[in-house]
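Complex shown without one protein chain; remaining protein chains in place.
So that you can tell them apart, the chains are marked A and B in the order they are listed, and the count of residues begins at 1 in each.
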Amino acid sequence: MTAASASLALPANRSALRRARDWAANPWARPRFLVLVTWVYIVWSIAPVIIAIQFSFNAGRSLTAWQGFSLTRWYFDDPENSVWNDPALQGALIQSLKLAALDMLIATPLGVLLALGLARWRGYAAEAGNLLMLFPLVTPEIVMGVSLSLVFAYLFDFIEPSTTAQVLGHVTFSLSYVVVIVRGRLFSIGRQYEEAAADLGATPWETLWLVLLPLLLPAVLSSMMIVFAISIDDFVISQWLSCGADCDTIPIRIYSATRAAPLPSINALAAIMVYFTIAALVLSYFLFRFLTRGERAAGKAGRSVVQDMGGFDM
Amino acid sequence: MYPRGLWPLFALPGIVWLLLLFLVPFYAVIAVAFGTVDPIFQNPVPVWNPLDWNYDYVLETVIGFLPGNDYWRVFVRTTKYVAASLALCLLIGYPVAYYISRHAGRTKSLLVALLVLPFWVSYLMRMLAWVNLLAPGGYVNDILTWTHLVTTPPDWLNGNPYSVVLGLVYGYIPYLIMPLLASLDRIDKSLLEAARDLGASPFRAFVHVTLPLSKTGILGASVIITLPMFGDYYTPNIVSGSPQTSMLGNQIDIFFHGGPQPAIGAALTMVLSTFLGVLMVYYMYTVAKASREART
Partner (left out) sequence: MRDDDVHPNRNLNRRRSSRISRRRALKILGSGVAAAVAAPWVLRHALADQLMGPGGIPLARPNAPVTLPRFEDPIKSGLEPEKGGTFTVFNYSDYIDKKVVDEFGKKYKVKTQITTFDSMDIAITRLAKHVKADVTNISLDRLGQAVAGKLLKPVNPDYVPNLKKNVWPQLQSPFYDVESRYTVPYTIYSTGIGWRSDKVKEDIYHLENPWSIFWASQAYKGYVGVLDDSREALGMALLYQKNYDVNTEDPAVIDKALADLKALIPICNPKVNITEYQTLPEGTSYLHEVWSGDMLSAVISYMPKDGDPSTLQYWTPPRGKALVQNDCWAISATTKKPVLAHLFLNYIIDEQVATDNFLNFTGYQPPQISITADGLVAKGVIPKNLESVVLRPEDLGSDSLQLMALTAKGQALWQSAYSKFISGV
C-alpha cells in the first residue's frame, strides 16, 4: 500500500482499471486536465506574437519563410523600409506615442476624480452617472467612431479630424477603464484609513491628499499603464478621426499593410510596440509591489494578485 | 467627514466629458439618420429638431432588416459568427480562468502575467501574426501537411468563415478571461470546501456551487466581448477580405465612408446600437436582480 492509498483507506488489492480510475478521480491531486488546457491556451495565445516578432528579424522580405537572422535590417538598416528610415512608419510610431501619452495625462486625473465621485456619491444621479460611465466599455468601437466623427463634423465643427479629435476620442473610451480600476482599489481599501485619519484630527483635504491618494497610487499607476496600452492599441477611433496620412497610428499602418503585401518592417514596428508595453508592464508591476509592500507585510497574504492589480470589476 | 458636495463635484468634470463626447454624439447619429442630404455637396445634413425629422432613410434601413432582406442576411451571419465565437471563448476561457483562480498555487502570479500579456499586445498585431501563420506558405499549413493531417493545405485567408471565427476568438478571448478570472477569484473558497465536506464529488461541487456562483461573472464577461464583436469589421477584413464573410460593421463602414446615402450608414448604426442597448439592459437587469438577491 502506498502512503496515499493508506491515508485514503482504499482496499489493498484493486484491479488495474480501478487503480487507474482512482488515479484520475483523486480529488486532492492536481487537476491535470485543467493544467493542460491552461498551458495550451497560453502557448496558443502567445506563440503567434513571438513568431511575428521573430520574423521582424528576418533577413529576407518574406513573412512566412525564414530567410536567416538579421538583427537590424527592418529596424535600422534597410535604407528605404526600415522603421528608422521609412517616414511613414516613423510617423505612425510617433503619432501612436503622442496619442497614448496625451490620453494617459488627461484620462487618468479625470478618471480618478470620476471614480472617487461615483464611488462615494449616493442617489439616483449617481446611479445614472455610473451607467453613463459603463456604457463606453461595451459600446462597439464603430458606433463610437461614427458618432464622434459625426459630432465633430456637424456640431462641434470647430474640431477637425486631427490629433486633437483623436485624443478626445481616446480619452472618452479610456475614462471607463480608469474608473473601474480605481474604484476596485477603493473598495478593497475601504474607509478604515480615512476614518482613522479623521479620528486623529486630519482635515478632509489632508485626509484626501495624505491618506487616500497615496493608498490609491497603485491603482492610479496601473490604470495609467492600461490607458497607455489601450490607446496604443486603438484602431477604430483613430481611423475614423484621422486627418489622413499624418495622423496615422501604428494599428492603422498595420491594417493597411495586412491588406496589401506587408514587409517585415511592419512586424518590426509592431514589435517595438510590444517592447514598449512589456517595459511599461514590468515597470508598473515592480512599482506596484514596491508601493504595496506595507500591505503585504501587514498580513494581507490571502489577497490574490488578481485583486491587487485592480481586478476587472463591472 | 467630507464636505457634502465634494463627491458630486469630483464626478462633475468626468460626467460632463462623457455627456459631451459620448451621449451627444449618439444624438448626432440620430440627427443624421433622420436628416436629409445636401443637394450640392451630398453631405448629410443633420436635423436636430425631432419635429422636422425625415423618416425616409431610417424606414429604408428598417425595411432592409426584415427577414429575407439584405441587412437581415448580414445580421444573421454576424450573429452566427458572434455566437460561435462566444461559445468557443467560453469553452476555452472558463477552464483556464477556473484553473488559475482555484488551483494555481505558487505559479499563480506567473500565469496571471502570461494571461495579461496578450491583452497588452495590440489586437492588430495579433491578427497580423495569425495572418502570417495562416498564409499559404505559413507555419500552420506547413505543420498540417508535415503531419499529414490534410493532403492539400486548406485556404485559410480567402473568405473562410472558420478563419473569421477563429480570428474573433483569438482576438477577444483575453477580454473574456480577465473579468471571468476576477469574478471566479472572488468566490469564497470556504463554500466549496463546505460542499466537499458534505460529500459532494468534485464534479457535483462544481456544478452545484461554483457554476451558479460564477453565473454573473460569465454573463458580464460575455457582454464585454459580445457587444463589441457585433461591431467588428476589421477582423473579417484582415483575415478574409471577401464579401462572403462581411459583418454588420462592414456594412456600416461601406455606407458611411462615402456612399451616396450616409444617412443610411447612420441609420444602420442606430439600429445596431438599439439592438445592443437591449442586450445591455437585459444584462443590467440580471445583475441588479442578482445583487438584490445577494443582499437579501
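The criterion applied here is as follows: a contact is a pair of C-beta atoms (placed from the backbone, for glycine too) under 8 Å apart; a residue touches a chain by one contact, two chains touch by 3 or more.
Fair warning: this is a prediction, and the values are worked out from it, not measured in the lab.
Asks: Need the list of shown chains touched by the one chain that isn't shown.
Replies: Contacts of the omitted chain with visible chains: A, B.
Asks: Out of B:Thr79, B:Ser109, B:Gln261 or B:Thr286, point to the residue that touches the absent chain in the complete complex.
Replies: B:Gln261
Asks: Decide which residue listed in A:Arg19, A:Arg32, A:Arg191 or A:Arg259 touches the omitted chain of the complex.
Replies: A:Arg259
Asks: If the hidden chain were put back, which of B:Ser122, B:Asn250 or B:Thr269 would touch it?
Replies: B:Asn250
Asks: Using the touch definition up top, pick the residue from B:Gln42, B:Thr107, B:Thr145 or B:Ser291 that touches the left-out chain.
Replies: Candidates B:Gln42, B:Thr107, B:Thr145 or B:Ser291; residue touching the omitted chain: B:Gln42.
Asks: Could you please point out the chain B residues that touch the chain left off the display?
Replies: Contact residues on chain B toward the absent chain are 37-43, 70, 73-74, 155, 158-159, 241-246, 250-251, 254-255, 257-261.
Asks: For chain A, which residues lie in contact with the unshown chain of the complex?
Replies: 61, 80-81, 86, 88, 153, 157, 160, 242, 244-246, 253, 256-257, 259-263
Assume only the chains that are shown with their structure count from here on.
Asks: How many angstrom lie between the centres of chain A and chain B, each centre taken as the mean Cα position?
Replies: 16
Asks: Which of the residues in chain A end up touching chain B in this complex?
Replies: Touch residues, chain A against chain B: 27, 30-31, 33-35, 37-38, 41-42, 45-46, 48-49, 51-52, 55, 62-65, 110-111, 113-114, 116-118, 120-121, 125-126, 129, 131-133, 135-144, 146-148, 150-151, 154-155, 168-169, 171-172, 175, 179, 194-195, 198, 204, 207-208, 229, 232-233, 235-236, 250-251, 254-255, 257-259, 262, 266-267, 270, 273-274, 277-278, 281, 285, 304-307, 309, 311-314.
Asks: Which positions of chain B touch chain A when the two form their complex?
Replies: Listed in rising order, the residues are 1-3, 6-15, 17-19, 21-26, 28-29, 31-32, 44, 46, 92-93, 95-96, 98-101, 103, 108-109, 111-133, 135-139, 170, 173-174, 178-179, 181-182, 185-186, 196, 201-202, 220, 223-224, 227-234, 237-238, 241, 249, 252-253, 256, 265-266, 269, 272-273, 276, 280, 284, 287.
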